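Excluded from the complex is one protein chain; the other protein chains are retained at their positions.
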Amino acid sequence: MSTEPILDLAQLAHVEILTPDLEGSVRFFTAMLGLSVTERRGDSTYLRAYEERQHHSLKLTRAPQAGLGHVSWRVRSSEALERRAAAIEATGRGRGWIEGDAGHGRAYQFDTPNGHRWELVWDVARASVPAAEQSGLINRGSRRPAAGIPARRIDHYNLTAPDVGAERDFLVSTLGFMEREAVVTDDGAVTIASWLSVTNLSHDLALVPEGASATGRLHHVCFYGGTNEALFDLADLCREHGIALEHGPGRHGIGKTTFLYMMEPGGNRIEMVGDAGALIFDPTFETVRWTASQLPTAAVWTGTEMPASFWNYATPGAPADARVA
Amino acid sequence: MSTEPILDLAQLAHVEILTPDLEGSVRFFTAMLGLSVTERRGDSTYLRAYEERQHHSLKLTRAPQAGLGHVSWRVRSSEALERRAAAIEATGRGRGWIEGDAGHGRAYQFDTPNGHRWELVWDVARASVPAAEQSGLINRGSRRPAAGIPARRIDHYNLTAPDVGAERDFLVSTLGFMEREAVVTDDGAVTIASWLSVTNLSHDLALVPEGASATGRLHHVCFYGGTNEALFDLADLCREHGIALEHGPGRHGIGKTTFLYMMEPGGNRIEMVGDAGALIFDPTFETVRWTASQLPTAAVWTGTEMPASFWNYATPGAPADARVA
Amino acid sequence: MSTEPILDLAQLAHVEILTPDLEGSVRFFTAMLGLSVTERRGDSTYLRAYEERQHHSLKLTRAPQAGLGHVSWRVRSSEALERRAAAIEATGRGRGWIEGDAGHGRAYQFDTPNGHRWELVWDVARASVPAAEQSGLINRGSRRPAAGIPARRIDHYNLTAPDVGAERDFLVSTLGFMEREAVVTDDGAVTIASWLSVTNLSHDLALVPEGASATGRLHHVCFYGGTNEALFDLADLCREHGIALEHGPGRHGIGKTTFLYMMEPGGNRIEMVGDAGALIFDPTFETVRWTASQLPTAAVWTGTEMPASFWNYATPGAPADARVA
Partner (left out) sequence: MSTEPILDLAQLAHVEILTPDLEGSVRFFTAMLGLSVTERRGDSTYLRAYEERQHHSLKLTRAPQAGLGHVSWRVRSSEALERRAAAIEATGRGRGWIEGDAGHGRAYQFDTPNGHRWELVWDVARASVPAAEQSGLINRGSRRPAAGIPARRIDHYNLTAPDVGAERDFLVSTLGFMEREAVVTDDGAVTIASWLSVTNLSHDLALVPEGASATGRLHHVCFYGGTNEALFDLADLCREHGIALEHGPGRHGIGKTTFLYMMEPGGNRIEMVGDAGALIFDPTFETVRWTASQLPTAAVWTGTEMPASFWNYATPGAPADARVA
């Protein structure tokens, strides 16, 4: 049997978050996480982190409720885009091509089995950085900002799914995702949660079970802070500036990343990882399967067990019982 | 009225901990916290951290139960020793002079109102450091060890007291302790817990309420790690090497120190602080009084609220319901 | 012989720096180090760090040249103020009482043998913090700022002296400073540089040799950042925002503090320490004497040897050959 993998997806391109408090959300991401606004268009504001060169990695869109707009993935070549569009088309889940959006060209959109809107894109614009924001480093997207605890880049996102296994199977077979870690029932029969990547990161996305009778919900979007001190500093800053902290700092067993969870003013959960955990280079890496009994260690290796809100709250949804600063 | 303070105590000299598992306790402090053994005598082992120059800051003594042996404080001069001995004598709590112990000369012993054994000492021996353990820095006690996450020095200890206010009053009026922070009932009438120091640290010792019908119990002894990364690293190491973690990393409101709590093999709670918080230099610093309603923030500024074991467990006592690695 | 020390000085109160670019200097301290402006009066701006409660720890005054205005020390009691004023008076170096300045009451001024202007003060005002800047922590001076890499407090300063030994002798005998570390000639006869404190810090001030035929010059003022990451972060930020870095990060042998040196826009050298090194609690601590031959290790324990500018540049003075971002 061939050992040749599908290698057509290159990276998470951007995530669109819906927010009932656009101004508050923009203020949070710029003042607390140091993101820069690239463009404002209609009800949307496009942002990027200072180590990113693309037009945006985050799109904030005004909406009645918090939640996910769509996620966008960049393919590795124009041929790869055609190949993946055809593969999705064959599953009957394709929605077809759009002309593009601010910062990128034509994209192929589709809905996953669990009801999230995705798109694949090849043609992505580089951010136009004002002279005053240009870095002294020619390999850095823009100048390190002097505001907040600056995130370096988007890291991953986490969505809920009523049927995690079905969603995972679709992503693996159609898009070439590699399942890096999973939580399964003690008998191994059912996948409860799944962490997948197309890069060397331990996860570019995660899928967790959907408790509510809902689909298409967002658990969280994560940005990379780069150091554990950033988590301590950001937690302090959030407490001082009225941002609700949910949990952390701590270290997950899965991925071995260090984490801090908070609620942005629109109500969506945001994570910052400090230590990126262990990268995966091994081409024969086999999915690490944690049983339900091992969930406490999988969720938290060092730190306190996740609070109830972490298991119950996603957006759109009822307000979290998150700890409020 | 005179503003002249009593300035006769200089520093925490050492703490004696009782342990039913002397070998396990010694192994924990040397392999996990990087302490060095200075001397073994009878049922006791004397240890010091690598930035300490005195003979020992920790004495471990074999005993049927975990708990506190005694605490020892160093005065600022021989005259100060006589002054404080006389002041204690006058309260009727003095037990009198002992000839000394390994590493120090004559000491004046007494029991505090809440039943803890204390002593004051002036004449303290410097550790004799083997050539192989000497540092390349002439201002460092001994070579930075290559084992564990090395603590730099003892930081403070925390004892339980059925009547915190009475204990605090004794320490302030007789010994010159300054009460830096306190938790009081919402009406301000009763002191529930108290943090005191004679140095620029926010606390050299703490007093917390005694829930059990017991006296003389130990809540924890704390060592200084020097960085927040040390807390993440030590937590990881403890999980890997079978040491039960209780809580953290997190940051206390009181003192603003970052913390990690664990249980040493003898059953005593040990803390490591990473960030020492804010030193107090202001000679007119007034006690910061947190009301009972503010206790959550006082206990934890960033991180998760303290677990039930933190409020219930002291030594000697029933086993903690601490999280076991 | 009595072992009783003089314990009349409590802390460094504030430092006045002269700057030919007042606006640039204020911008540096607020945007890069996160200080807050407490008051502006005439040609002076008064600033404080977020963990400080006093009116100011830094006074910036417009002047034709960079350099030192004066340094101010707080005594431990009103009696201590009278005692020290009398002691200075007796040396013939006293200049007498001033009525006070923004943020403090009457102060006793004098000039040290090496020509620096000092004052002693007891009555210091607490900063009036606007509601929007108040912290969620009742034991914190003001809210942790979201700007720059916020310094927590002033740490120490360093002045040049043509005769370090004479200056040190004056400070020890008249004011009660303890000499913690020194660099001496290989025969021990002459003190080349000296580190002194009245607190548990390894140094509240330092004296280094004056190469130029000048007196009263400033080598640097240091702020406490609290973590080593703060040094990496601040170095990055300075490079991006046009602040000249001189040296670091690295770790001094003396004091064992980690350091970063930079030039503020007015031309004065500023240090941030990350790790505060080892506090000194031992009341019998003896001065650690490094010989001239040991200077390389004394100056830098880990990192690169100090650049020539560090030994040659002080303010007022010729421009540093510091590395410019």
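Here the chain labels run A, B and C in written order, and each chain numbers its own residues starting at 1.
Definition applied: contacts are C-beta pairs under 8 Å (C-beta built on N, C-alpha and C of every residue); 3 or more make two chains touch, one makes a residue touch a chain.
Values in this document were obtained by computation on a predicted structure and should not be read as measured data.
Of the chains on view, those touched by the hidden chain across the whole complex are A, B, C.
The chain that is not drawn here is touched, among residues A:T30, A:Q134, A:T199 or A:S309, by A:T199. The omitted chain makes contact with just one of the residues A:L120, A:L175, A:I254 or A:V273: A:I254. Annotation: of A:V37, A:A102, A:I192 or A:A276, A:A276 touches the absent chain (contact as defined above). Of the residues in chain C, those that touch the hidden partner chain are 228-229, 232, 235-236, 239, 245, 247-251, 258, 275, 301-304, 307.
Not every partner is drawn; the one left out touches chain B at residues 31-32, 135-136, 143-144, 146-148, 227, 229-230, 236-237, 239-241, 325. Contact between chain A and the unshown chain involves residues 2-5, 7, 10-12, 51, 53-54, 74-80, 124, 136-140, 152-153, 181, 199-201, 226-228, 253-256, 275-276, 278-279, 281-284, 288, 290, 294, 297, 301.
The criterion applied here is as follows: only the chains that are shown with their structure count from here on.
Distance between Cα centroids is largest for the pairing of chain B with A.
Chain B and chain C have Cα centroids lying 31 Å from one another.
Among all residues of chain B, those that touch two or more other chains are 228, 275, 301.
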